[in-house]
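The complex appears here minus one protein chain, its other protein chains still in place.
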């Protein structure tokens, strides 16, 4: 096989999150069927697939956001650094500080830019005193490549920023709790191409610090930003592998059909 | 991939590029056969037509490249579609080279028609030309049918062309040793034979592209090479 070289490289990297036999039911709807996946540390992993394929569902399993849906039932085992995140002793609130999330639509709180970023550290008690909080806000905004644009108006409402800035503010907000994994649910679907490019550039930079998992409908975006791609279809994880391989020579005919635009 | 795209314009684009490749293949096959016939029948007019016809082939290659660039730009092809486009561009380049060889053949046939004929050799060349055009045709058919096995077959049959070339090489060598006056036509004929052998190699190249297109992998180095002329054992 020609991609031996690639798989070899992958094996040397450590898995941040290991999922084994994950199943999700929404009431009687079997949304996710027996998903096994290793999310690597300091890597961008893209989940692609047609609408309703289970990719967002799986993403929301990784920080237990599905807990907030009354009818959702998650079985199987998801481990982060070897710890089962669905262990009854795990408090999802604590987990979500470690696994940040950025959503499809930029959703800053209707508060000031500063308060948006400071909120997470505040409720988790990450800062002792105002000076430390200021520093967290500044570094987070810098990490999100937004500092230079907003440093003079931190008291301005976050909702007054442009769409792309809002999304970067949301990224800064997620980064502020110093997470280890960053989940992104179609973070660019509401942005224009320039803002999208900025966010993509940002994702590439963030990769140095955490593992990033991104759900996207844009296959081109998955190809551009990710190192690993997982293709979901009808609740199954059809194929998971090195992004370059998936986009030039996928193994499964369903993957092939999807990425060449033959099934929706 | 038998399933069609959701976006039917994409299918139409790919089909029209495929049609261009087929037309180009047809022109190249005809050019090689015509040139070989012009050589045998010393038909200068036909040779001239073949030389002129190369322009059309070159234009087709350019058109195919432009179309491929357009499809890449606007359709962002992936996986098999991406491989199709890459393959088409390489096939077009291969065919363009074949067209050049046909043109060269025609040019040399015009020179040869002014000289005394070497007995038998032009017939061998025509048989050889026939054989490589067949290879070319099969390679293109394999492309159309996305048939890796047929492509592999073409790769194997290239050996026959190599053997024909080796035989012709020895024959021309004999002519030259017999009479130094034969050297000029024999040299021309040798170049012609070599060019036709190169067309066979391009057909093999096309076949290999077809294998890549279908399987996603280029075939390994198991390609048979029976060019004994470079083996150094023939006193050349």
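Note that the chains are named A and B in the order they appear, and that numbering of residues resets to 1 at the start of each chain.
We adopt the following convention: a residue touches a chain if its C-beta (ideal position, glycine included) is under 8 Å from a C-beta of that chain, and two chains touch if they have at least 3 such contacts.
Definition applied: contacts and distances are computed from a predicted model.
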Identity of the absent chain, which is to be given by its UniProt protein name, from "Phosphate transport system permease protein PstA", "Quinol:cytochrome C oxidoreductase", "L-lactate dehydrogenase complex protein LldE" or "Protein ImuA": "Phosphate transport system permease protein PstA"
Displayed partners of the chain not shown (whole complex): A
Per the touch definition above, residue among A:105, A:217 or A:254 touching the missing chain: A:105
Contact partner of the left-out chain, one of A:174, A:225 or A:259: A:174
Candidates A:96, A:143, A:224 or A:245 - the one touching the absent chain: A:96
Hidden partner chain, residues of chain A it touches: 63, 65, 68, 70, 93-97, 100-103, 105, 107-110, 119-120, 123-124, 157, 159, 170, 173-174, 177
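As a working rule, only the chains that are shown with their structure count from here on.
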Rounded Å distance between chain A and chain B, as computed from the means of their C-alpha atoms: 51
Sites on chain B touched by chain A in the complex: 1, 3-7, 10, 76-83, 216-217
Of chain A, residues touching chain B in the complex: 1-2, 219-220, 223, 247-250, 255-257, 259-264
